Every structure is written in structure tokens, then in C-alpha cells.
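Removed: one protein chain of the complex. Kept in place: all other protein chains.
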Amino acid sequence: MSDAATQAKPVTIVQALNAALNDAMADDDSILVLGEDVADPEDGGVVGVTKGLSTRFGDRRVRSTPIAEQAIIGAAIGASLVGYKPIAEIMLMNFTTVAMDMIVNHAAKLRFMSGGQTNVPIVIRTMTGTGMGSGGQHCDYLEAWFAHTAGMKVVAPSNPADAYGLMRAAINDPDPVLFIENLPDYWRQGEAPKPGHVVPLGRARVAREGTDVTIVSYSRVLNEALAAVEELERAGISAEIIDLRTISPWDRETVCASVAKTARCLVTHEAVTEFGVGAEIAATLHTELFGKLKAPVARLGAPYAPVPFSNPLETAYAPTAKRIAEAAMALVK
Amino acid sequence: MSDAATQAKPVTIVQALNAALNDAMADDDSILVLGEDVADPEDGGVVGVTKGLSTRFGDRRVRSTPIAEQAIIGAAIGASLVGYKPIAEIMLMNFTTVAMDMIVNHAAKLRFMSGGQTNVPIVIRTMTGTGMGSGGQHCDYLEAWFAHTAGMKVVAPSNPADAYGLMRAAINDPDPVLFIENLPDYWRQGEAPKPGHVVPLGRARVAREGTDVTIVSYSRVLNEALAAVEELERAGISAEIIDLRTISPWDRETVCASVAKTARCLVTHEAVTEFGVGAEIAATLHTELFGKLKAPVARLGAPYAPVPFSNPLETAYAPTAKRIAEAAMALVK
Amino acid sequence: MTSNYAPDGATQLEIYKRAALLKANDERSRKVIMTGRLVMPYYSYRGQEIIPSAMAAALTDADYWVTIYRGIHDMLAKGMPLNDLWAEIAGRVDGTCKGKGGPMHLTYPKKGIMVTTGIVGSSMPIANGIAWGSQLSGNDRVTVATFGDGASNIGAFHESLNLAAVWKLPVIFLCQNNLYGEHTIYEKATAAKRVADRAAAYNMAGVRVNGNDPVEMFAAAREAVERARAGEGPTLIEAMTFRFHGHVFGDADAYMDKAQKKAAIEADPVPLFRARLIAEGIASEDQLAAIEAAIETQIDEAVEFALASPFPGLEELTRDVYAEGVDA
Partner (left out) sequence: MTSNYAPDGATQLEIYKRAALLKANDERSRKVIMTGRLVMPYYSYRGQEIIPSAMAAALTDADYWVTIYRGIHDMLAKGMPLNDLWAEIAGRVDGTCKGKGGPMHLTYPKKGIMVTTGIVGSSMPIANGIAWGSQLSGNDRVTVATFGDGASNIGAFHESLNLAAVWKLPVIFLCQNNLYGEHTIYEKATAAKRVADRAAAYNMAGVRVNGNDPVEMFAAAREAVERARAGEGPTLIEAMTFRFHGHVFGDADAYMDKAQKKAAIEADPVPLFRARLIAEGIASEDQLAAIEAAIETQIDEAVEFALASPFPGLEELTRDVYAEGVDA
């Protein structure tokens, strides 16, 4: 599958991630992969992101684990302290809740607490997202928790090329990176990344230039924002879309520059609005651009509620192109 | 100790909490207390908040547990599903990291996921705070995580009377409440609460009226804010101090009304500034009072770093009266 | 197993009625999903029917049960009505949870079905708390927590069994060992030869039984229930079984040993049990055929009821987050 990276035809995010893992592991023997069902005898992952890796790189470097997330992250941390670069999979983001001690009290803090003697170069891959009808415990976006945790980096790609490039950067990074993958978007097609393509952490991307309003997003909802552009055009509104890509540390410069130009901003994500990532961005923009904004920064996230199962409710839960367009229009008029 | 509640002389927060637990348990047999070392054979808690309870109410209602936070919260949730009102202690807030699944995926969501058939009337008591030289894993303020979790309520008193009244309200509440106690402030003296005194959840308190700037805080840092008033006075600045008391759901009305009056606001807390509670408050104020503020809402939290051990560093970590005064002055001039 | 706990004929028939219902319901569920009439993540329990059927026969309606995503067999055995079940998995307002919980969070307190969790291991800590409530109230209600073999490797298992033993809680830890945790075979994930061996680490009664044998399974259940009601504490039951299908509907189960799977399906416990009931004269072919026909009709009705039920209104999106009308 690794040659997907060099194909001219579009690839899916699953293929791009698989290519990134293949290319990185081929370049660097210290890279390891561990998690539930990640090896080929277990099907190379429930979605196939790690398919082929254990066959190609051996079952010593690519290991399926018991269902024990504390043990998984602990093993990754320990190996990283002695020269390895483990990529640990926590199947779904809601399962990070059983490994928070390892992630927050240890992975994020060991460099600081040891006065820089040790560091934890691990990547924690996890998937999440509504749209599959899995209900309250399998779809949460919890990125705000980790962004609030000093020492963690948080990444969330929205397309195959960024998925590849951010994964390569996350693996190269000397500090722990939480890498968020969206489940329904796994099969989204996009331009194939060039092998070795790296997207530096902490750099947002202007996904579409515009003049009237800036829409900041990341992960799957970024694609909803792009889908809203046309409707906004029809309404005579030119939207600039920014893909944050890295949630922490986030690219203040790029976001502020865009909003300095448009004077209006909507931040939208799938996580609950209250105390979410949008709050930090809004608070920062109002400070950096005080008196220069034509409207208060708008935030569009999920309602203050767990994820519902019933399809009409689940569909109404996360931001859609339609609701993003409405929110952007409300800002402009 | 329960009669501390009726004493005219000031009481400590430890005494007030102990009185609240005593009075509540005396009123309602369904209230239980569990946690590490909470019973009297184990000294009634490491700080003594639960001292005397097992002797008075029996070791069936007040139980010391093994060191197993998932089991502790699970036991509280289960008992709450069959008619009890457990008060579970997670000794330090950093230890909530080993119980996040029980708290976030279960306690906070069961009412919603069951369509209202069940609910989880538990109180989770936990202490935290810098100032004791315990370093990176024992002092974090993680309230933003729980405020971002739909279904949880989050409370953090700053004085004995509120500690009593908020504890009584939290126990009465039909939904899960995270109750945050500050360690160095446990022995802070204050007016003794009247027995039965209840402070409704979701209601902030104007701790001190002022006209030039609103300072919003909670927990120990609220007292630092009060201590900054004098220096601000000397600088000719009249500060209004708001004690949020409940962090989620927070009292938008009271905070907005105050800032509508002063047109300037500083939010200060001990948690890391980035993606912290201050961001939500700032984003909300800029929206509610767009164009009416004389300065951007300022946020003063901890720097983006784990808690350091070395005393001069630890002292420089959390907001102090002095730094709060400086930040408020910067807002006004 | 101590045979003085063996089920009499009437009890065996009760167990069979449940098992037949469970089997028919799983087959119907997969058909309804296959034909696209319903869309949901479905965790088939086909092959594991005897375990909850026998367990439930040893309980009363007043007893409690905490189950998991792969738990519809547990719930039906414990008495969840078909209409409420089907309306819930269809996401309709007449479902047990008004459609808000779905297949992984079905809840039905009227029959003691208190929590269904989608998190591996999390049925156990909560079951302890319910059992603690029974211990405090002095009622003799027992709480059953079901979980899988893979779950016996997660921290919550350990914390829960230790606490239950130290507190002597009236709880039964029922491990349905179907040999796989998602795509991973038992041996690759679990250091213990038997999950039941782990009971010794808590001074707890532990037993491995053939969960596909109704007599053996019922005897183990009955003994554990008596122990719990007598205040003698928890029991760990490891019920051996096999998952006939992939982990979740749509999973091609390439990772499963074909021969092992074929053999297990050939030894399908429900028809075997059926044949034995007739052979031993406990029930007649006609009797069982009538029972099965009635079940099919009930399921027909439940599916129609579910699909005719309306979806919840959007106001439900933010309802049941907190209690209504409570200050704040």
C-alpha cells in the first residue's frame, strides 16, 4: 500500500496514513507501532490504517496489544525513553479516558519534571467522530482537554495530503503528539501526498482565500466549511477558510492575519461549544484585534449534550455545511 | 465537629465541609461517603474533612476504599442508580486521570443515554492547588476538562460559608457534581455558615463591589483577587470582584451585568491560561458586550507549563494578588 | 460443578424459551440490517445465547444486570420487551431510551437492566456500586456484570474484583469467553490460562464452565446467586462459548480460524439443546415449534412497531443532560 503515496490518482486518508507509516518505518528503524489489533494477524487495524506494517516490518516492531490502554501508552512512553519512537493507537478518542494518567501526568510532563533529561517522542493515534450511529461513548471530540495540557501537541488533519505530512511531522517531533483521525472521513479521497512530504506542526493552511469572513476549523468539519463556500458565494459572501491542522500549539499568526483582513470570524468544530477550542481562538482574536472586528467572533460547535444515537438527532448534532453557511451569513449581515 | 457550623467564631474550610457532610448525612440516610482513608480508623481523611463521619454514621455509610479510583467512582455511580447519594473522594485532582472513563463516559452521560430513565446524583470531592511544594503531578487545576463535559457540574468554593452551602447544594443536586477544594486554603478562616445554609449551583457572588474593572475568579485565586483590591484602591482603581463559585454551568447573567457596568474584565485562575476557563468567559463577554468594552478581556492563569517544584518557580506559577493587581491596572490605564 | 444445582425440566424449558428468543432475534437483526431497513453498529451474540438464558433463569426480575455493547442477548434474557428494544435500536421515541442511547446503551430499570456500556471493562465498577446498594438496603438483590474475555485484561476488571471481594458484595462477574477480543485471539492477549484462575488473586470463588451447556451454566449461576444472597460475596464465572460472526456486523472475520469457527457452528448450542429437550421428553417437537413460531410473530410485531414509531424531536438533543427544572 505504501506506493499509494506516489500514485497520481487520489488516495483516501486511510491510504495516506498507511503510506506515512510505511515510509517513516522504512526510513527509521526506531519507529514502532502498537495498539489493539494493529498487526496483520489481527487484520492490520479495525480500519486498516496499519495494514501490512507487521508483515513488512515484523511483529516485533508492530505489535497488537491486549485491551489495556494504560499499558499501551505506558509501553510507548517507556520505549520512547530508551531511544524508540512508538506510535500508539488508542482505537477511539473516548478510550483515552482510561489512559489519561499516562498521557497527561507522564507523557506530557516527563521532559519538564526531569529538567530536560528525558523526553517522550511518541505519537498517539486516535479516531473519533459522529456519523456512524455509535452513540454517546464512541464519537467525542476531546481535543480541548489535550490542548489545555502543557507539553502535549494536538494535530487533526482534514485531507489525505495533510494526514501524510502531519503524520511524518508528528513522528519526527521530539515531544508527544496526539493525532486525531476522523472516522467517517477515513475514506475521503484527495490529492496523493509526495513521499517524504512533511507538514510542519503549528502551521495552519489557508484552504480557500476570501475577503468577507474567516472560517476557522479542522478535521472533518473543515470539509463542511469548504462545502459551505458555494452557498455563501451565492449569497455574495466571500469566505476565507483556514484549516488549523495543529490545534496546539495553534497558528495564531495565520489566523490573526486572516481575520485582520476579513474582520469577521467563525470558529467551528465538532466538539461541544462550551469550553471548547473555539473559546481560546475567539478570546485570542478579540484581544489581538480589539476594536478592529466588525462582529463578535462566532462559535459553532456541538450543543451542550452527549452524542445521541437516533439518526435525526445525530445529524443535528455536529456542524454541517448548511449551518456553517447560516452562521457565516449571520456574521456578515 | 458538626457543631462548628453553629459557632459564632470563624471556622476553616475543613470545618465547614465537615459540618456540611455531617448535617447532610444526619438529614438524609441515603447519603454515603467513600474514598481512600475517609473513615476514622484511617484518620477520617488525609486532611480531616471526613473526620468523625464513620464514627457517627457507621462504617457501612462511610467506607475507606482500596487505591482504585475507577472502582471508587464506579461504586458511587452504581449506588446512585439505586437510590443512594454517594459522595466520592478522589484525593487529588490529578488522580481523576485514572477515573475519567467513569466520570466522563458514564456519570456525565447515563441520564442522557438512558433517555432520562436513570440519573447519577453523586458528588466527587477532590483537592488540588500549588503552594505545598509537591511538584508536577499533585497540583493541577483541570476544571476546564469537566466544564467541557456535558452533564457534569463543576463547583469550586473560596471560603467556608460557600464551601458549606455549595456542598449542601451539590449533594441535593440530581446530577453529578465535581467539587473542587483547594489544599493550601483548607485552613483559611471565615464566617461560620448557618446550619442548612444552601448556595444554589450556577449562581456567582459579587464578593466586592466596584466600578472600574471586574475581576472574575474562583477557588483560592479569588482570595488573591480580594487581596489585590487594596493595592488597586491606592492606584485609584475600584475593582468589582466576582466569585464564580460554580464553574459549569456558570452565571453568565451576573458576570455580564458586572462587566456591562465596568466595561473591563480580568479573568484569573490557577489553571494554565491556554484553553482554560478564562477563554470561555472572555469569548462570551466579547460576544455579549461587543463594542461596549473599553479593553479586551484579560486572562491571567498559570503559564503553559507543568507545576514546578522549586519554590521560587512554584511561587511564580499561580496568580498572586500582586500580579492580579498589575494585570487589572494594565487594563484600566 | 455441584450437580445439586442442576435445573429441573421446567427450568430447562424456561432456559430454552429464552435461548430460542435470543437466537431468533439475532438472526432477524442481521437480516434487517442486511436489507438496509436499519442502520446501526451491531455486535452479534449468535452462539452465546445459552449463557444469559441460564443466568437469567437463576435470577428474579428484581435482580440487577449491567451489560455491554454485545449485550442484547443479556437484556432479552433479563426481560427487556421486544418492542422497547427494537424501537430503541431503530432510534425511535418509543425505544427504551427514546432512541437516544441506541444498541450500545439500552437501559431498562423496570427489569433491572441498569446500564449498558460501550467501554470495555466498565460494566464491573458500576455493578459493584449497585451491589453495594443492595448490601446497604439489606435486600437480597444480586447484581450481574457481564463482560468478555478481552475485558479481563483491563484495569477496571482488577479494581472491581478486588473491591467486590474486600467488601463482600453480592455481585456476579460473568465473563462470556468467546475466545476473541475484537480481532485478537485469547492467548495473544491474556496471560492467564483461564480467566477463572484470576479469581484466586482476590480470594474469590471462580469457576470456568461450558457456557453452551445449559445445565452446567445454570448450576454455576445458581450457586453464585445463592452465595451472593447469603452474603458470602462475589463469584467470577467464566462461561466458555464462541462468537459465530465477526466482532461487529460487516467485519469479514478473516482473522478467525476457519476450522475452529466451522466446528463451533456445527456445535450450535441452541439446536443441540432443543434436540436434547425432545430426546429427554422435557418438551415435544410441537411444543417447541409453537414456542418458536410465537417468537417469530413477536419479533415481526416488534420490528413493525419500531419502524412505525416516530423519531424523537430535535428538542431531545439537549434534553436529559441535566434534570429538568432544577436550578442551574
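Note that the chains are named A, B and C in the order they appear, and that numbering of residues resets to 1 at the start of each chain.
One rule holds in what follows: a contact is a pair of C-beta atoms (placed from the backbone, for glycine too) under 8 Å apart; a residue touches a chain by one contact, two chains touch by 3 or more.
Here the structure is a predicted model, which means the values were calculated and not measured.
Shown chains touched by the hidden one, complex as a whole: A, B, C.
Of C:Leu21, C:Ile72, C:Ala189 or C:Leu277, it is C:Ala189 that touches the chain left out of the display.
One of C:Gly155, C:Gly181, C:Gly211 or C:Pro269 touches the chain omitted from the figure, and that residue is C:Gly155.
Across the entire complex, the residue among C:Ala201, C:Ile278, C:Ile291 or C:Ala323 in touch with the chain not shown is C:Ala201. Of the options B:Asp23, B:Glu36 or B:Glu280, the residue whose C-beta touches the omitted chain is B:Glu36.
Taking the complete complex into account, residues 32, 60-61, 63, 65-66, 68, 70-71, 73-84, 86, 98, 101-102, 105-106, 110-119, 150-151, 153, 173-175, 200-203, 246, 249 of chain A touch the chain not shown. Residues touching the missing chain, restricted to chain C, are 153-159, 161-162, 165-166, 188-193, 197-198, 200-204 (touch as defined at the top). For chain B, the list of residues touching the undisplayed chain reads 36-37, 41-43, 46, 64-70, 94-95, 97-98, 132-138, 303-306, 308-313, 316-317.
To be clear about the criterion, only the chains that are shown with their structure count from here on.
Ranking every chain by how far its Cα centroid lies from the centroid of chain C, the top place goes to B. Spacing of chain A relative to chain B, judged by their CA centroids, is 31 angstrom. Among the residues of chain C, those in touch with two or more other chains are 97-101, 105, 117-119, 155-156, 321. Residues of chain A found to touch two or more other chains are 70, 94-95, 97-98, 135-137, 304-306, 308.
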